[in-house]
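All protein chains but one are shown in place.
Note that the chains are named A and B in the order they appear, and that numbering of residues resets to 1 at the start of each chain.
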Amino acid sequence: MSDPLLSVRDLEKHYPLTEGILNRQVGSVRAVDGVSFDLAAGETLGLVGESGCGKSTAATAALRLEEPTGGTVLFDGDDVTAFDDSELKRFRREAQLIFQDPTSSFDPRMSVGESVTEALRVHGISDRARRRAVGEDLLERVGLAAEDYDRYPHEFSGGQRQRIAVARALVVNPRLVVADEPVSALDVSVKSAVLDLLADLQAEFGIAMVFISHDLSVVREVADRVAVMYLGEIVEMAPTERLFEAPEHPYTEALLSAIPQPDPDAPARTIQLSGSVPSASDPPSGCRFHTRCPKAIQPATVDLTQETWRRVLDARERIAGDDVDVAAVRELRAPAGDDGTALGTAETAAALREEFDLPDPVDDPAVETAVTEALSALADGDREGALAALSETVTTPCEVHEPTRQSVAGSPGHDVACHLRHPPSGVRVPDDERRVGDADGPSEP
Amino acid sequence: MAGDEPAPDGGTARGAGTGFEGIDWTAVDDAGSAGPSAAVTAEVLVLLGLAAALVYDYVVLANEAPTVGVVGWDVTGVEWLLVVVLVVGAFHAALPLARNRRLTAYYWRQFRKNRAAVVSLGFLGVVFLVGLVGPLIWTAPNEAIDYAAAYQPPVFAGGSWEHALGTDAQGRPIWHLIVYGMRVSLEVGLISMVFAISIGTVVGTAAAYFGGYVDEALMRYVDLQQTFPVFILLLLLIYLYGASLLLIIALYGLFSWEGTARLVRSEALQRGEEAYVRAAEATGAGRWWTIRRHLIPNVSSTVITAATLSIPVFILGEASLSFLGFGDPDVFSWGRTISAGRSDLPNAPWISTIPGLFLFLTVLAFNFVGDALRDAIDPR
Partner (left out) sequence: MSRHHTTTDQTEPLLRVTDLRTQFRTDDGVVRAVDGVSFGLNAGETVCLVGESGSGKTVTAESITRLVDCPPGEISGRIEFRGEDLTAASEDRLRSLRGAEIAHVFQNPQDALNPVHTVGWQVAEVVQIHESVSRRAARKRAVDLLDRVDIPDPAATADAYPHELSGGMKQRVLVAVALAGEPDLLIADEPTTALDVTIQAQILDLIADLQAEFDMAVLFVTHDLGVVARVADRVVVLYAGKVMERAPVDRLFDAPAHPYSRALLACLPGRGESNGAIPGNLPDATDPPPGCRFASRCPFAVEDCHEGDHPPLAPVAEDTDVEAGATVGDPPAGSAPLAASSAERSASPDAGPDREHVAACLFHGEDYDAAHLDREVAWSAAEGDHGE
């Protein structure tokens, strides 16, 4: 690949968390925490992830619509983070943004023509007639009529408004367009028309695009490559078909399995993720996904089914997060009419075991000992003791080592940040998950 | 920098003429920015002319001599301010409405749905026109004193057509008193409103956009002003310097913008979060651009409604002051006429009630119009 048009390295955007009247900083929300990617001219990169994973922030920080707190962004070789005001203004002409909501992204008091050509005016074209000519031409090119120039946003449907949004982004002839969920608010019947329009114009003018979406099926349609984000980091990046056919990261797998298939006969094979997305102000150590990962690696000493192992880890997460109210569990599991205060340690521990959905006993003797001890401690109200009991055996290498994104052998352009693929030394990967070095996955034709 | 080569995909992109890809950005950058638009130039020139007239009146002419001899117009403080307000209104309300016909038509369609408001608007239009040009047509009440014609009832109560609305104790035609009262109401309502709303909007937008300490300082001042007893200050000033219409207008204009400022601030804070503001910033628009072209126009529905509803408050306020005898003794405010007719209520009730009716209708009409405007100009 020749020099990329956009090259993002270790991009960070941390929002300070402040407290008190003196605005003392007590921490930070790491919305984007070390994101790197390249984008070639004319290429489309899909950026996917759940809400709150930082995908939109990554894009706005890369365009310096929000000041990044770290990292570099090179646009055509120039460092965007070092631009002064006039350079930045010129950069705005090169890189444009399309917003998600076609309703709120237009000023209701401006005619759509004025909105579309506003950028021309901002950038110094004061000739009204010329702006109108450009605007009318552009409206026609996106599938509307020149007469629409004087109409107001409320007179258009959502799909039409999004076409106008495309026109607005194109008016300065940019080389890069960041489209932030451009079709999420649209009906299926107009979605693909807007996507087609984007693709056509992109091809015609050689525009590079960052396409942000939570909808993987849409991304599959438009993107050349896809980057999957989780908690402010890119966990996997691959050519689109490759990612959909042979995802490497367990998070990507879970995400893909969750897409409802428009086929009633398709087996529901959803991979359930436990827990919820952790807070970005205090991301988990090691691999950030380890708190929810269904494939979290077991230490060499443990031999459990993956499902049980996950439950044990979940129980530990909840105890660690002080996310379990022992009195309430007692009350809930107690027979009707009894508030459970009379329950002894053993009964409470059993109730807790039920609450955590753990088998009795857990198959692995060492883990069982630790679990029994921890539940008893917890039943006696000793949370620290419970954690200490678990700390010895119930640990996963995933929380110790921080994975880095490394290329996947035999799959060009495919990187993944997962210990299953690139195990740190001394970590045993179960055979059925062993992917190292094999000519894995459904083979490509 | 990349902008030096405007069309990287050169071959296909050039030659379209009107197409966006045909714009030669290097040339645009070199051309620099154009001057202000014709409308702005015209407004500045007219206002400068008015300022010159004021200076001319004060510095050159004797106190009582008319400034523009032909129409016998003597620039006084209040009237000069009224002209300024009308000029500003023409450039910032009438001109944009005439330019954006589509939007104007849309507003009108929405406004028209409220019948009472349409009738009210018609009534206010008449009040505005008569108040503006009436004093040029009908003589001032004091020049029409005719004791022989005192206490004539209106035509519907057995009076003559010569004085259709009757006369007062000094034989002044009630109609003349009404017309001059309209002028007073117009002056009080419009001038105070423009002052209060302008200050309120500027303070509110500034507080919202700059935030931080600016916001804190401005809003705490607003709190302070809200607790300030303006009425007592007014009485004090009247006691010290004597009552004058200018004083009343100035106090209303300068001390009643807190509500507007609060309203505009909260509205602007909300609008500032809208995607179209971010969209403008993403095209490279600076702060002032965003404030002027997006923030202020979009808080205008709030502002216009607040403005319309503040006018009747000012008019009523002035009428009350005049009724209580704190009004300007040189002007024929409705409140003063009502007050003067009090003692004649049993035998000549029309002296108080007819101006009272006009006052009532005017205030009511403003409220109707204000409510309808709120519904009409709030874009969906």
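List of remarks:
Assume contacts are C-beta pairs under 8 Å (C-beta built on N, C-alpha and C of every residue); 3 or more make two chains touch, one makes a residue touch a chain.
These numbers were taken from a predicted model, which means no experiment stands behind them.
Within the full complex, the chain left out of the display contacts the shown chains A. Across A:Glu66, A:Glu87, A:Asp303 or A:Glu331, the residue that sits in touch with the chain not pictured is A:Glu331.
Of the options A:Leu273, A:Leu343 or A:Ala379, the residue whose C-beta touches the omitted chain is A:Leu273.
Considering A:Ser51, A:Ser285, A:Thr305 or A:Ser391, the position touching the chain not shown turns out to be A:Ser51 (whole complex). Interface note: of A:Arg9, A:Arg121 or A:His214, the residue touching the hidden chain in the full complex is A:His214.
Residues touching the missing chain, restricted to chain A, are 50-51, 157-158, 187-193, 196, 214-218, 220-221, 254-255, 257-266, 268, 270, 272-273, 275-277, 318, 323-325, 327-329, 331-332, 355 (touch as defined at the top).
Going forward, only the chains that are shown with their structure count from here on.
Computed from the mean C-alpha positions, the centre of chain A lies at a distance of 52 Å from the centre of chain B. Those residues of chain A whose C-beta lies close enough to touch chain B in the complex are 41, 63, 65, 75-76, 78, 87-94, 96-97, 99-101, 104-111, 115, 118-120, 122-126, 133-134, 136-138, 141, 150-152, 154, 168, 170-173, 175, 204-206. Interface of chain B with chain A (complex): residues 1-3, 6-9, 12-13, 16, 18-21, 23, 25, 28-29, 31-34, 100, 102-103, 106, 274-276, 278-285, 289, 293-294, 297-298, 300, 379-380.
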